[in-house]
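Just passing along the structure, written as structure tokens.
Every protein chain except one is present and positioned as in the full complex.
So, chain A:
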Amino acid sequence: MAASLGFKGDLLAAIPGLRAFAMSLSQNADRADDLVQETLVKAWDKQSSFQPGTNLKAWLFTILRNEFYSQMRKRGREVQDSDGLLTARLAVHPSQPGRLDLDDFRKALEQLPEDQREAIILIGASGFSYEEAADICGCAVGTIKSRVSRARNRLQEILDISGEADYGPDAIAAQVMGSTVS
């Protein structure tokens, strides 16, 4: 069965990307690997429903994402409440202005709501188009665009980056940070 070897091989090749996406979503290494494992099992079971020639990576990301949200629902709001909302107001300030540290960035990313985080990851890092990301998330292309845009603005705000966008949130950010212009 050459086809099945191919499928297994394709799944193997997709694992690093799946783990990165799972990690981005869950922000937890153990949970991420559980998600990947669950995704592989589901993908294997459902492989007859995958249409060869279509985007396997997008198909797998969709499965993983569904699994993530279904686990989230089972766990209730635990994830959001403990990791998201409480820290959402804490700004991360780059230790060296102008040189954004990767850890600072990671912390900032953690503070984004899941829908914004996944959108900016899919578009800005996983290499999907807006259309593909919309398919994966089961929403409209415009929704993805607006989530990416909000995620980016929020990251800039948290990281106190200014001067990057000509329509940027600098004015708003300055207010939020409490630095008043006298």
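Assume contacts are C-beta pairs under 8 Å (C-beta built on N, C-alpha and C of every residue); 3 or more make two chains touch, one makes a residue touch a chain; residues count from 1.
One rule holds in what follows: contacts and distances are computed from a predicted model.
*Asks:* Consult the UniProt record of the chain that does not appear here and report its protein name from "1,2-phenylacetyl-CoA epoxidase subunit PaaD", "ABC transporter ATP-binding protein", "Anti-sigma factor NepR domain-containing protein" or "Response regulator receiver domain-containing protein".
*Replies:* From the choices "1,2-phenylacetyl-CoA epoxidase subunit PaaD", "ABC transporter ATP-binding protein", "Anti-sigma factor NepR domain-containing protein" or "Response regulator receiver domain-containing protein", the unshown chain carries the UniProt name "Anti-sigma factor NepR domain-containing protein".
*Asks:* Looking beyond the chains shown, say which of A:N28, A:Q47, A:N66 or A:T143 touches the absent one.
*Replies:* Answering carefully, the residue with contact to the hidden chain is A:Q47.
*Asks:* Which parts of chain A are in contact with the chain that was left out?
*Replies:* 1, 3-4, 7-8, 11-12, 15-17, 19-20, 23-24, 33, 36-37, 40-41, 44-45, 47-48, 52, 93-95, 97, 100, 102, 105-106, 109, 120-121, 123-126, 148-149, 152, 155-156, 159-166, 170, 173-174, 177, 179, 181
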